[in-house]
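Heads up, one of the protein chains got dropped from this complex, but the rest are sitting where they should.
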């Protein structure tokens, strides 16, 4: 009955789904995690077309194995090995034909594929969704990574119970290369949807997109929670319940890695270490979407330490995606 | 009972299959399209080894999803990631071993893989068929694309009903690169097998292979239909029931793209547009095997217009291939 509501729905960003829809994903993901065998033929005979423009480990494995565990099949398609993009076939034609064969399409496309024009790879995903009359799931574009966000919030709920009044620190970290902002964007949006008090922590110059910030502020207003921006690691970490570490590139020099580097190299000390974690609450959790550059973004002591729940977080990708797939297909 | 006849049979070109065999594919494809669930365990436990020497979207998806819908499994094998060809392993050894693991082999190999020696990539497919004692299905070589041909004729039958006396125009189109002749060869052969009156329309210099033409003429004699060659677009389009547009390269300069270009560039105006389609019969259909270079081979107005049935045509790849696989495996 409820599932009918989501049948056929695209998932481009969690921000476009209602709170009830997001909750239904989390609820079903929890059930699937507890009793996976009960869902072994939920998607029997159904096929997911996974279109990858970029390499992937977690996303690829969790989607493909998730489909298998639901009795369906996932086709792994490397965009380089197909007639897609670069002018060889219109997205309209590709998407329309895919919709005749498969039951859903999922797409990973990073900003390098669309020449680091901010928002452009998201447009590719939306163009697929426009023409395919089967659900399209964003497996990470340049703006959003909704499946990661849902796995994150499921993990936080499992570890924290009630989220009201919990302090969520979303911290920038140094990395040798300027990475996309899809994960911090998505973490910010989901945390404010679920009523967490968010401290967005980063060096000056690494602000997130104003549109995203504006959505996050609206979320806070609607949900009675707070959003602060901080540039001070010690202050931000103090009394945190959740520390979410992620490297991202400066939007001021988006697609200009040489210029960006001059800014970035000043913040090599932005690494999450045990001293910082000691400032957080006793039962706080350390999160990262992986892959993590160890001893650059966070020390081994943190990554392998008592606060770290990174593998539980990664595992939850499987469960939320199975729930999403079951609800929309 | 009937299926016994095709069990184990290779499909290299439709020309080598009897009319009854081709009809049995179309009949079963129609049944599978109507009632897909009835065939969900037809190939349970069976594996198709798909060997791709070249990129693919439609063929790869329709074969892999087709196998899944029949309860079987398709292994996607990128020839670059295997020890095949380039002297590393004989086809005899590769094919013999594949036949010990899988239940059928399907192969895509374009002329570039065999240095644009006309007929050479077809020989590779035949060499696999020689040594593998399981069925080998041609997923497009330099000479033939039999699965496309069967999807095409299924589509035409669905749209036209009785084919007797229907005018089928197979038209050359401009394209920036010289493409293989497998699709026009195959369309010509299947249309003449099924009794259509064919007008082969192309600029001078883009004649098809004499062997193919000779088979097509024999088909016409056997089936009481006509084959004409035309170099005049307006004349050919007039009163057409079916317009099949496809770009292909000149065999006179096969494998010599620079020389071929000098001929080709004179025919940039060979594009299917709405004025030409206005010359055809009211209920005529516009076909293309895809991918299509829009506004080069045909205008958006035609591709997205009322005559266009290109997505139905693409969908039928799935159904005819499921039928072929079920009959030969």
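So that you can tell them apart, the chains are marked A and B in the order they are listed, and the count of residues begins at 1 in each.
We take it that a contact is a pair of C-beta atoms (placed from the backbone, for glycine too) under 8 Å apart; a residue touches a chain by one contact, two chains touch by 3 or more.
All of these numbers come straight from a predicted model, not from anything done at the bench.
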Which of B:49, B:156, B:196 or B:243 contacts the chain that the document leaves out: B:49
Residue, one of A:78, A:158, A:207 or A:274, that touches the chain absent here: A:78
Hidden-chain contact residue, picked from the options B:90, B:211, B:226 or B:283: B:90
Touching residue (missing chain; options A:31, A:274 or A:315): A:315
Absent chain, residues of chain A that touch it: 37, 40, 52, 55-58, 60-62, 64-65, 68-69, 76, 78, 290-294, 310-311, 314-315, 318
Residues from chain B at the interface with the omitted partner, ascending: 44-45, 47, 49, 72-73, 75-77, 80-84, 88-90, 93-94, 96-98, 100-102
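Just so we're on the same page, only the chains that are shown with their structure count from here on.
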Cα-centroid distance, chain A relative to chain B, in whole angstrom: 41
